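Shown next, in structure tokens, is the structure this report addresses.
With one protein chain held back, the other chains of the complex are shown just where they sit.
Let's look at chain A:
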Amino acid sequence: MTQSVVVQVGQCGNQIGCCFWDLALREHAAVNQKGIYDEAISSFFRNVDTRVVGDGGSISKGKICSLKARAVLIDMEEGVVNEILQGPLRDVFDTKQLITDISGSGNNWAVGHKVFGSLYQDQILEKFRKSAEHCDCLQCFFIIHSMGGGTGSGLGTFLLKVLEDEFPEVYRFVTSIYPSGEDDVITSPYNSILAMKELNEHADCVLPIDNQSLFDIISKIDLMVNSGKLGTTVKPKSLVTSSSGALKKQHKKPFDAMNNIVANLLLNLTSSARFEGSLNMDLNEISMNLVPFPQLHYLVSSLTPLYTLTDVNIPPRRLDQMFSDAFSKDHQLLRADPKHSLYLACALMVRGNVQISDLRRNIERLKPSLQFVSWNQEGWKTSLCSVPPVGHSHSLLALANNTCVKPTFMELKERFMRLYKKKAHLHHYLQVEGMEESCFTEAVSSLSALIQEYDQLDATKNMPVQDLPRLSIAM
């Protein structure tokens, strides 16, 4: 069994990380009733004897003593991380896993990347090495960060290079929260595009998510729940609707519900690696199947169903709805419309009581309405994990390598250019040591090249699929 380490960076990364560890504990508690430290739990948690002083004390078998998250928490201000350490998850973390500062990155990628990167490089590396030493087969680093702020975008992408140099064979999966057009950080376009260059060069897979999509999904659920249409049958404690269980609180802190969606994404992504199923999928299969060219490693995700009905027996029609919804633009975690764009590859990761015939039936049913690139007409990767998420009888995570990510990148570039042409706020970046204007021009060139790759693929859309002449054999 392999292990993964979660690296949560910045305010946003740590808030999502907090939700992730809460849900992970609940998921494993639901599956593992006897409290035995098993292989599945070991993927994300160490089992530690708290009586042992220092870094040792790992226990690989037997009863759970004290679970410690395989995590590194990084923020350049103390607020969120301190809140975690005071909160209900305090026993899961150790102060040795933290790197914090007090001044923050000032919503400035350059400060996060150049100043704090240099300042904390050795500490970051030390934390990574320590977390890796505790794994007996480290497979993946999950980095969670936002693109709009300075710490998430700057330091969050700086450590990608550190990881690549130190652990070249360990995957780097990045969950990046993209700012929406109305983001209150005015410099977010600069931060995002500077970060994009790093993601292009150093990430294995990026799961782009934007706040507006999360907000729209939460609003859709609210509307459904409060309309009375399904009110009597929606499970109030479903993980996707709210971890607190009280719908009123959801309005006070909408970010909790939004963070839960991202946390569920990561749990569903790794469910087949942790739990048993008739068609297993490990993490190394994701980049193998979904990244046809090294630069095109952005995957659009959707999670269905959004809420859970109380019926445990699923009529096939409702199951089919789960599959249909996965391709609808309203269920994507990025504002994107994959159904009307071009698929390079698609993974369907199913959990719960779903059989291979359900999977095959839905692929056959959906295929005619989706357009796949000419050289990958059957570009499906499938997995079946028998363990459903807590509170659900079944769920589906769809990951698409699809040209529908292009509008997000184009919009980002437009917002960047609008600021850049006026040289607005540029001096805040250029005064940072090591920062030059060429950093900006190179970053926008990198993004433009990526957009062009997608353009070339889109150009093949609607062209007739023709088989190429094959090798002829002399008889």
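Everything that follows uses one rule, which is that contacts are C-beta pairs under 8 Å (C-beta built on N, C-alpha and C of every residue); 3 or more make two chains touch, one makes a residue touch a chain; residues count from 1.
To be clear about the criterion, contacts and distances are computed from a predicted model.
Of the candidates "Brix domain-containing protein", "Tubulin delta chain", "Trafficking protein particle complex subunit" or "Large ribosomal subunit protein bL17m", the chain left out of this view carries the UniProt protein name "Tubulin delta chain".
The chain not shown here is touched by just one of A:82, A:123, A:280 or A:328, and that residue is A:280.
Looking at A:355, A:369 or A:431, the residue that reaches the missing chain in the full complex is A:355. Which of A:184, A:378 or A:433 touches the hidden chain is settled by the complete complex: it is A:378. Shown as candidates are A:184, A:433 or A:467; the residue that touches the absent chain is A:467. Mapped onto chain A, the footprint of the missing chain covers residues 1-2, 39, 136-137, 139, 276, 278-280, 282, 284-285, 287-294, 344-345, 355-358, 360, 363-364, 367, 373-382, 384, 467-468, 470-473, 475.
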